[in-house]
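For reference, the structure I am asking about is given below.
What you see is the complex with one protein chain gone and the rest in place.
Chain lettering (A, B and C) follows the sequence in which the chains are written, and residue indices restart at 1 in each chain.
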Amino acid sequence: MENQKYQECIDACLACAQACSYCAISCLNEEHVAHLKKCIQLDLECAAICRASAEVMSLGSSFSAHLCRVCADACRACAEECSKHAEMGMEHCRVCAEACRKCYEACEAMATPV
Amino acid sequence: MENQKYQECIDACLACAQACSYCAISCLNEEHVAHLKKCIQLDLECAAICRASAEVMSLGSSFSAHLCRVCADACRACAEECSKHAEMGMEHCRVCAEACRKCYEACEAMATPV
Amino acid sequence: MENQKYQECIDACLACAQACSYCAISCLNEEHVAHLKKCIQLDLECAAICRASAEVMSLGSSFSAHLCRVCADACRACAEECSKHAEMGMEHCRVCAEACRKCYEACEAMATPV
Partner (left out) sequence: MENQKYQECIDACLACAQACSYCAISCLNEEHVAHLKKCIQLDLECAAICRASAEVMSLGSSFSAHLCRVCADACRACAEECSKHAEMGMEHCRVCAEACRKCYEACEAMATPV
């Protein structure tokens, strides 16, 4: 497959998008939702960008590297925010932070080809 | 995870969306693209519906079952079309047909809960 | 344009998706976000389904009517929820409820062709 070089990154983006959507909804249902506004906001943004990146890579697009640049930045920001709540014991934030970190690394590698 | 019951189906939808996007682009680059118009068309439709189904399930939506109903139908149609070209030796169509069949089954199971 | 018959409905879906995304984020930033959980949830679901419906209609897909069936249901549910908060003076909910109602009507018309 020509898109095999993208495969690992596509997988990371799709896993991250899903973790972010799930984290957003889970945060929404937490008692202290008012403290999780920034987390939900970043979750939704990151999910949208991850889904787009995966789609564009699936199309074998020459814009993939540019989109991965934006995606890496979104993932880093979301990982940072989720990490704070993970430390407070929120499991969905812990899972999301990990997915974001993995996606950040995969996108960084795509965004800056050697 | 509350969306764990959806997990298998989400994974099948995301894998199918990706196989469809890749199949569409691969068909487009085949010498006999004129014979693959219906395949490309269905690939694009199926990819869009699979992505939406995965997103809606990731949100834990009560509309998931309804969307999976549409998704199962799209996957069945795309699997049927791709199967024809798989028999003619097109590897991307064989891979896509298989992903569509798996997604069809997963969506059928979601669409008709016992 | 072959997709001209879909045009009004596509426009309604895209306007609704946007109103829903904006309403979700606006609800999230309200002081009483805890009372708006169901609204945010439905906003996000409705936005995802509207975007998918618009995409599938743009492709001239034969699955458009089926997807519009699901979209009409999602829009009705979201309009109902937003209407409650619109009565309490929330402008973004009022705008969203109106966009949902328009999209509901357009999708109903597509979903049940004469």
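Methods note: contacts are C-beta pairs under 8 Å (C-beta built on N, C-alpha and C of every residue); 3 or more make two chains touch, one makes a residue touch a chain.
On a predicted model such as this, the values are computed, not experimentally measured, just so you know.
Visitor: Which one, C:A17, C:V33 or C:C93, makes contact with the chain that was left out?
Guide: C:A17
Visitor: For the chain that's not shown, point to the residue among C:A12, C:C27 or C:L59 touching it.
Guide: That would be C:L59, which touches the missing chain.
Visitor: Touching the missing chain, which residues of chain A?
Guide: Within chain A, the residues that touch the unshown chain are 41, 44-45, 48-49, 51-52, 55-56, 59, 61-63, 66-67, 69-70, 73-74.
Visitor: Would you write out the residues of chain B that touch the absent chain, in ascending order?
Guide: Touching the missing chain: residues 24-25, 28-29, 33-34, 37, 40-41, 44.
Visitor: Tell me where the left-out chain touches chain C, residue by residue.
Guide: That gives, for chain C, the contact residues 1-3, 10, 14, 17-18, 21-22, 24-26, 47, 51, 54-55, 58-60, 92, 95.
Here, only the chains that are shown with their structure count from here on.
Visitor: Centre to centre, by mean C-alpha position, how many angstrom separate chain B and chain C?
Guide: Chain centres of chain B and chain C, defined by C-alpha means, are spaced 24 Å apart.
Visitor: Can you list every residue of chain B that touches 2 or more other chains, as numbers and ranges?
Guide: Only 51, 55, 59 qualify.
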